[in-house]
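Have a look at the structure that comes next, please.
Removed: one protein chain of the complex. Kept in place: all other protein chains.
Per-chain residue numbering starts at 1, and chain names A and B are given in the order in which the chains are listed.
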Amino acid sequence: MMGMFFWAFVVGGIICVIGQIMMDVFKLTPAHTLSILVVAGAVLDGFGLYEPLIDFAGAGATIPITSFGNALVHGALQEGEQHGIIGVLTGMFEVTSAGISAAIVFGFIGALLFRPKG
Amino acid sequence: MADEKRKNLTAVQQDYQAFAKERETKRPVLKNCIRAFFVGGLICVIGQAVSYFYMYFFDFTEQTAGNPTVATMVFLSMILTGFGIYDRIAQFAGAGTAVPVTGFGNAVISAAIEHRTEGFVLGVGSNMFKLAGSVILFGTFAAFVIALIKTIAVKWGGLG
Partner (left out) sequence: MMKKVTLLLVCSLFIVGCAREPEVKDQSLQGKNMIRLNTDGTAHSATMDQSAAQQAVNDIKQKQAIRDAVAVNTKNKLFLAYQVKHMERFHKKQIEKEVQKQLKERFPQHQVVISSDLKLFWKTNELKKQLQKTRMGERKLNEEIEKLKKLSEETA
């Protein structure tokens, strides 16, 4: 279990460093950086490489935004296996819903609770 | 591309660009990376702890604990964003706070809070995904293309 925490820290940290390098060295905006990372996660899952990373690093791989792309592909592939091409379209948000719905719900609650600063 | 652009400029403009480049504050890349590493790593460790919490006290497995963990992290990021703490950490950590899902949550939530004065429908509703929209768009589209290719390859190409 301690190993899990250690590798979650290292892998999560490395993914963040990749993001930082994209922002600092290649001078991309945060929106560009995050979009590229999400696409990278999707591509990695397409090659079946992201799942082993999650097995290895746990939250170190599921918490960074790359996992969003991974989950999208995963849901789409799962449904695609059962229902063919239409399944690819309908299954996409099957697995991912948590992050987005949480962001929507908590975003709205946040807007109700808090006032803009400055 | 940048080089081509430079060729079309006059000599004065070229001089100015060189001058501007010289004066540009150098980004402390190494320092930023170290900060991003530690803060980002720490957020992931917190996430790991949360998912162990769900596994230990509820019937979630390693596989299924991911979703409630992500939701919890977004909830935490809402509280920190609301009190203005997240932005302060973000100034220090850069990508370390932007890349984890908490950064995604922060982008949505801070946009929602910021535009609240314009009303809930026109303000909050339509501005919420101003920053996060591109992430969802490109993520979804890339996922669609990749999953489509793979599904077709498996079904008709006999791959996999």
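FYI, a residue touches a chain if its C-beta (ideal position, glycine included) is under 8 Å from a C-beta of that chain, and two chains touch if they have at least 3 such contacts.
Because the structure is a prediction, the values reported are computed rather than measured.
Colleague: Pick out which of B:34, B:55 or B:89 touches the chain that's been left out of the picture.
Modeller: Hidden-chain contact among the options goes to B:55.
Colleague: Just to verify: which one of A:52, A:84 or A:116 makes contact with the chain not shown?
Modeller: A:52
Colleague: Check the options A:7, A:68 or A:108 and report the residue that touches the missing chain.
Modeller: A:7
Colleague: List every residue of chain A that touches the chain not included in the displayed model.
Modeller: These residues of chain A touch the chain that is not shown: 1, 3-4, 7, 51-53, 55-56, 71, 74-75, 78, 94-95, 109, 113-114.
Colleague: Quickly run down the residues of chain B that touch the omitted chain.
Modeller: Considering the whole complex, chain B reaches the absent chain at 55-67, 79, 82.
We adopt the following convention: only the chains that are shown with their structure count from here on.
Colleague: Averaged over CA atoms, how far is the centre of chain A from the centre of chain B? Could you give it in whole Å?
Modeller: Here chain A and chain B have centroids separated by 9 Å.
Colleague: In the complex of these two chains, what residues of chain B are touching chain A?
Modeller: Residue list for chain B touching chain A: 27, 29, 32-33, 36-45, 47-52, 62, 66-71, 73-75, 77-78, 81-84, 94-96, 98-105, 108-109, 111-114, 116-117, 120, 124, 128, 131-132, 134-140, 142-144, 146-152, 154-155.
Colleague: In their shared complex, at which residues does chain A touch chain B?
Modeller: Going by the criterion above, the answer is residues 1, 4-5, 8-25, 30-31, 33-35, 37-39, 41-43, 45-46, 57-60, 62-69, 71-73, 76-77, 80-81, 84-85, 87-89, 92, 95, 97-104, 106-111, 113-117.
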